[in-house]
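All protein chains but one are shown at their positions in the complex.
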Amino acid sequence: MKIGVFVCHCGHNIKHTVNVKRLGDFFKSFPNVVVSEDYPFVCSEPGQDMIKDSIEKYGLDRVVIASCTPSLHGDLFKDLLKKSNLNPFYLRRVSIREHCSWVGDDLEKNSEKAKRLITAGIYGSCHQVPLEEKRVDVTKSALIIGGGVSGLSAALFLSNMGMQVYVAEKEAFLGGQVGKLKNVWPSLKSGSDIIEAMVGELKSRDNVEIYTSTVLKSFEGFFGNYEAVLAGPQGEKKIIIGGVIVSIGFSLFDARLKPELNYGKDERIITTVDFENKFESLNLPEKPRVAILHCVGSRDEQIGKAYCSRICCINSLRVANAVKDKFKDSYVESFYIDMRSHPKGGEEYYEDTQAKGALFTRSNIAEITSGENAIIIRGEDTLLSEPFEREFDLAVLSIGMSNPVDSRDLATLLKITLDKDKFFLEAHIKLRPFDTAVKGILIAGACSGPKDTEESINHGRSAALKLFGFLNLGWAYLDPFISYVNPRRCSGCRMCEHACFSNAIKYDEETRVVHVEEAACQGCGLCNATCPSSAIGLKGYIDSIIDDEINGFLMTV
Amino acid sequence: MNEVTAKEKEVLVVGGGIGGITAALELAGCGIHVTMLEQTATIGGRMIQLDKTFPTLDCSTCTLSPKMVEVALNQKIDLLSWAKLLAVKKNGAGFTASIVKRSRYVNIEKCTACGTCFAGCPVVMKSEFNMETGTRKAIYIPFPQAIPNKAVIDKRESQLCPMPCKHVCPVGTNVPGYLKHISEGRHKDAYMLIRETNPFPSVCGRVCYAPCEEVCCRGQIDSPLAIRDIKRFAADSFDTDSLVPPQIQKTGEKVAVIGAGPAGLSCAHDCALQGYDVTVFEDLPEAGGMLRYGIPEYRLPKVELKKEIDYIKKLGVDIRCSTAAGKDIAFDELKEDYNAVFIAVGAQKGVPLGVPGEDSRGVMEGIKFLRDFNSGAAPTVGGACAVIGGGNTAVDCARTAKRLGAGSVKLVYRRTRDEMPAAREEIEALENEGIEIEFLAVPVRFLAENGKLSAMECARMEPGDPDADGRRKPVKINSSEFVMPVDTVITALGQAMDLSFLNGTASSLINNNYIKADSAACTTEIEGIFAGGDSVTGPAYVIEAIAAGKRAALSIGKYLRKESVIPQIKNAQPGRLNNEEIRFAAERYGREERIAMTEEPSGERIFDFREVSSGYKAEEAEAEASRCIAGKVEGCIECGECERRCEVKAIDYSIKDEIVDLDFDGIVLAPGFDLYDPSEKKEYGYGVYNGVMTGMEFERLSSVTGPTGGDILLNGKIPKRFFFIQCVGSRERQSGARYCSRVCCMYTAKHASIIRDRIKDAEIYVSYIDVRAYGKNYDEFYKSAQENGIFYIKGIPGEVTKTENGLLVRVEDMLGGQLLEIEADMVILATGIRPRKEIEELCGIMSIDKDEYGFIRTDSIEPSKTSVEGIFACGMGTGPKDVPDTVASGGEAAARCMEYINQ
Amino acid sequence: MKMKGKKVDASSVESTLNKFLEDEQHLIFGFEKQKDRIVHRLFRNDLHGYSLFNPYFGINGAIYLKRLFSKSTKIILILRPCEIRAYIELTKLTQVERESIIAVSVDCFGAVSLKEKIEDVPADPVELKEYFASGEKLRPACAACRERRGIVGDAGIRIDKSGSIWILPYTEQGETLSNLIEGSYEENTPDMLIGESPKQEKFQSNMETFGADFSKCIMCMNCRDMCPVCYCLDCVFNGDEYMPKGDALLNKIYQKGSTDLPQNKEIFHFIRMYHVSQTCVGCGACEEACPQGIPLAKYFKGTSERMQDVFSYMSGMSFDEEIPFTTFLEDELKNAAD
Partner (left out) sequence: MPEEKIKRNAEIVGFVCTYCTFKASEMAGSLRMKYPEGIRLIQVPCSSRVDPAFIIKAIFEGADGVFVGGCHPGDCHFIKGNFYTRRKMAALKEMFDAFSMKGKVRLFWVSAAEARRFIEKVTAMYNEIQDKVDENEGKKS
């Protein structure tokens, strides 16, 4: 083994509190070290040339650079090794600036610390092996589960980009909830128009297969090459896909779960969806009195739905507007907790609705009872702190979004996770809202939580783009820092498999050992730390590297 | 597949916030080449300014910085930070964009982000990253995780003043820099900056001949800056004894310095800083040379000098006084024992007048007179005293004689006032103290009685033809002799060297009683022997001696490190303002006369050796310093401090803005947002009352990366009572925004929760219209905030007023209808989202439609499509969004752009 | 604890089991009486020499079962609770077949160490209880036993206060066995002869004591080899990853001034202690295996119990409970971080 050690002064930054000269000299006589130099700026061009020359001159097979923190100068040194025909993973960076010279004042102590840090680096580097960024083939096709607006957006994008797309929809028709809307706020286009335009385009493409009344029956494999079986009216169909987008949307809250509202028992009590469908046919008096109840099935811990459904305030406003538009002299009163007229333009819509004469009462509703000539709503006006009892001809319940009915089953099948409300859980709620813990399985739209149409479209396309990015080349580079199994050592206890968050470890019943699905591994190393016999190791961070780093740190003077 | 290699698709992403980052990474992930254009020095946008993100309260830096690093490392992404879009032209289906890459004045290939430059920068500016609640320098890295992590100089306008002061100063003192510090009240920083290049600030603040003032451009407008006096102020306001020497790595090499005058000590100081063991040999009992023995107390108090020498000792310099080189220790021995020797013996000998009777008692040589006096001996001066000469030494002798009690003191000078080499102000002070000057007279004979001086016979002179210097040589007027009765005469005609110690091998260095040496590099013909100061150049000013010492130290360092010693010659002509510039400056800055230091009354001061001038008061110094026109430019003042400090020579003021035209197939806009400025809402007292701040300002205050390191402090104390006002600049017609800004309810809940967590006994109120907590886990978060004792009041306050106990908020609680008066220490305004002001420009450049509020107009079914085909918009640029929505819209825009460019 | 169970007599149990063994593919793993001791035995065809109880402890029977994966052979285990618990842990670790095995735990009265020659050990359960009542004769691990009741596994065989035998099914698999035995189920079983074990004091030691006890260690690694839950096919200590290297000894001397143990002993025992911490059933097989008489059970049982308590976990009590290191709760261990 021929190790080269290069200690950077970083001008005064390191030199000031670390005796770089001494370090450079010290490592000259270190086992396996054939060259050890200190240099004012290793990152400068002459500095790099010096390293390159040393690699050539001494035939170095390990390069240890003690300088600034490894995150600085990104790939500069890696490229340098590449240029010198050395595997870039033979490079070891030791931070003696951010972690030594800058954080201590005492020259002697710092120099001693730097010595240990570099020793650890040298020890560790001895165990480094060349790694490569491996290529795996992936299938350029996707399965989209759920043919609602987000699923269709995803399908449109992917097919447009030339990928084979399978759409599996549980219902007999595509379009989901949006398809049922008469007009979609704020564009006021009809839902079916929007959907038809999308479906029409999809159907015109020959790389899209649409399966309605179809569900996912089984699911196997790993990123890039999943094997799914779809079950539908035409029987079962096996497909190979590179990735999956789950966009099964949501289910409507069942207002019967709130018995005090008497829904389903009196036809004068309807939901916003009912209203959408049959407003025109409703038998209402000339000056109807219409009550709109917000937050039915939302913000309600008693029924286990503590979340806000995001869209119902706008739905309520749409009802109020429809009534006001049709019956100018109607009495419309909305009972709300907070007005969350959510998307862009919602606030103006709220104001306009108020201007039309709809009343808004901040209140808690206790119950709706049926009277002979009217339905009676009892509650408390929370602004005035007064109870009230009012008669209405119609009560519209603005129902919220509930988790999709088969979220649990699908989650089990795909080995992805649900959140507390049984929507799908994102890998990171802020920055990776479409990813799940499993690579190649993405979630889009309201199945990960309440969303409106625009957001669902955003989600659909974004998720599709992400998947496209994974698959578009037909192959993907693998991160070099992934786990591997030494099958001779593996006892097959499956502890690693249980712990792995990305389902990258698979157990083979035949051989009774596990193996790593390299494409799925994300490189955290948890498996390595969980395995008692170290039969599974994380490349680049294998036990012996870390062990010897410890040895280096604790080296006796 | 068809293997025709198509041209790589190019997309321009404008804006490096989370929306732009998402779009860029997604596109790059699909193999598209992306150019990311960011106007500021770093990507990260608004999100990186956040401390925590709701509703998980996880750290914003943790989540975003890996993404930023990804952008930096992604080979498909070219990051153009500190750049601006100038124009966009449609070019087929694609676009051609003109982009100006603004100059960072820093070579980012060389910059190592070490931060040395900003530690020294004298220009303190408000930090945009900290919402102006903290400061940064004109050269800066916005925050430690910035991408690119490279310094940038914030230069707002070009420097008018050519800063001749810096150029003429022999040690290159950063004059504009320290004036800037002083003018803004940073006295210690000013002192430290002076010290960077001069180990004797308090000496030079008093006795420097200040060539800088002569060339000061302000002098072209009204009167030059009192550069020296301000330096003295800086030195006086700092306790030199409190200086802690830096840690120095000893190299083990030894340097001998002969002579503890300003040159020798400066050299010793700089050598010690380079890690050499320095020994200084001084003949006299105390160190300081002419500063100690030549300059009278009333000009330079000994105690001030001692402090500076003490610091040099603290650096480990061994000063051996009463040890004469050549006598107590042989010169060759020194040469043998030390790796380098620096000779700086100065010019310690007076020059005799050479007229008869000079050996009479009562005739004294000036240098010796001053030295004797400064050594503690009190030479007696009689009733009538004459001093011969017109230089500073003569003036010093005359004023000293006056203070020693001489009845009358008269200066006798052979030329006219105009030719007197002494400093103007010295001559004025002299005359103020009642000392007459006999011009155009020269002694020809001293008359003595019993060997004691009784009178002096002088001759009259008249100006003759100019000599080699251009001065008119005085010519004696025949038979013009006259007798002046005196009992004491002090001759101060000049100084000469005593080089008798240079025996043995080194005697070859002597040439015409000077030491032969390269005046720039201080090298001599003998390797390892260096010389500088008066003994090489002949008598000169203190600052020149210091400069020589410093140059010698540099050469010694190079010599010992075996680098080539290249003499540095500074011959740049000091710049001047031209007439137009003078007019411009006079117009812009007005006329302001120089502020004079207060002097002790001349009637009193002549009886003792008190310091004549008592120095500036802080206000005076600050006012005077602020006259500097170089310091008046906004942003970088080009003082060159960063350039001097940067070890990799990354700073380059000459880098120019560069305009490039690039072709793109599609464009994604992610311009981000601004926040509503609540100053116009007078009722809340923002900008008026201390304690009223915006949510974003609070965000920085509470952030661990913020100015207080995450301590919520108001005037240094932990506030206990907080009042949040929501919907400031949202949902109201008056401020022009009918829309809801979407994030303020949640960030307020987040802030309230952070306070609840950090300040256990805090009282927290939030006033609201509706709490809009839609989003995953948002409502739950709001609930838990309420459960944790954060009081929500429905109703928006009418006004905030100031009381003795802090602030008073009047609000009607709509739930219950009562009028509440709540006292608070801090009132935090949840200011709404405004379209970023750059959108206006962007839309203009690209002819994109805006909506009624100025956001980019898009469609709700095709959410990122703008009115121009091929240009897509995402994030807050199209309307208020929270982070997850921005990420989703960034992805959507990228997806649409993908589709567009693949058509 | 009242549970569903059948009161049976010893002979009907035996005849049922004998009947079970008539099938060629069926085996029973239990105890066999020998002249001066009782040992483990895998019975085929008949239960000749069978003993229900075993008051002698030499090894933990679960060690026989490691890597036993036959699905075609049906095996009934009739073992001590600590052995069944070890078996259960091994099922979680996929080290033994679960489906074709019926694990029956039998009430245990404690045991003497086979390392010592003791001849007066009775056979009858009531007498056994009496014999061990004072605790003096118990081997150390048994004296500190946390669970002697036959309440683990698929079924339990228990003795009530009158000395009658009960069979209690705990799982469906267990029920297939108990259904075979004559008798009818009672919903509430009576109080049993063996109750809950007294709570043990929290183990607390220090490095001085550890040093003194382990100075005798010869690193034969018998403790590891005979541990029922040390299941690795290839132990990390077979390689040199965790063995000290380079200056390790000097480091330590530099740190402490002197050293009591070569640090490989400390590292070996501590890492093993950590590795078995969540699966150790405290049977003390390690101590039985130690040729140097080191009181291993005290340390391994003591630390593992403390470490299991952190997660309110007790090894081998149920088939379904996951081993703590392979799972987590988001909202737990608030004090874990410093």
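Going in written order, the chains are labelled A, B and C, and every chain counts its residues from 1.
The definition used in the following text is that a residue touches a chain if its C-beta (ideal position, glycine included) is under 8 Å from a C-beta of that chain, and two chains touch if they have at least 3 such contacts.
What you are looking at is a predicted structure, and each value in this text was computed from that prediction instead of being measured.
Among the chains on display, the ones the left-out chain touches in the entire complex are A, B, C. When you scan B:Glu10, B:Glu26, B:Asp51 or B:Glu282 for touch with the missing chain, the hit is B:Asp51. The residue touching the chain not shown here, chosen from B:Val704, B:Ile718 or B:Leu819, is B:Val704. In the complete assembly, the contact with the undisplayed chain comes from A:Ala427, out of A:Ala358, A:Ala427 or A:Ala535.
On the side of chain B, the interface with the absent chain consists of residues 51, 56, 58-63, 65-66, 113, 115, 144-145, 703-705, 709-710, using the contact rule stated above. Residues 69-71, 95, 97-100, 102-106, 109-110, 112-113, 116-117, 120, 427-428, 437, 481, 499, 501, 522-526, 528-530, 534, 538, 541, 543, 546-547, 549-551, 553-554, 556 are the ones on chain A that touch the missing chain. Within the entire complex, the positions of chain C that touch the omitted partner chain are 203-207, 210, 236, 242, 244, 248, 251-252, 254-257, 263, 266-267, 270-271, 273-274, 277-278, 302-303, 306-307, 309-311, 324-325, 328-330, 332-333, 336-338.
By definition in this document, only the chains that are shown with their structure count from here on.
The geometric centre of chain A is 47 Å away from that of chain B, both derived from CA atoms.
Annotation for chain A: no residues touch 2 or more other chains. Of all residues in chain C, none touches two or more other chains. On the side of chain C, the complex with chain A involves touching residues 69, 93-95, 231-236, 239, 241-242, 245-248, 250-251, 254, 275, 322-323, 325-327.
Remark: chain B residues 18, 22, 26, 29-31, 53, 56, 58, 63-64, 67, 69, 72-73, 110, 112-114, 116, 149, 246-247, 249, 647-648, 731, 738-740, 742, 769-780, 783, 794, 814-817, 859-864, 878-880, 883-885, 887-892, 894-896, 898-899, 902 touch chain A in the complex. Listing the residues of chain A that touch chain B in their complex gives 10-13, 15-17, 19, 40-41, 43-44, 68, 71-72, 74-75, 97, 105-107, 157, 160-161, 184, 186-187, 189, 194, 298-299, 301, 306-310, 338-348, 351, 362, 382-385, 419, 423, 426, 428-434, 448-450, 453-455, 457-459, 461-466, 468-470, 472-473.
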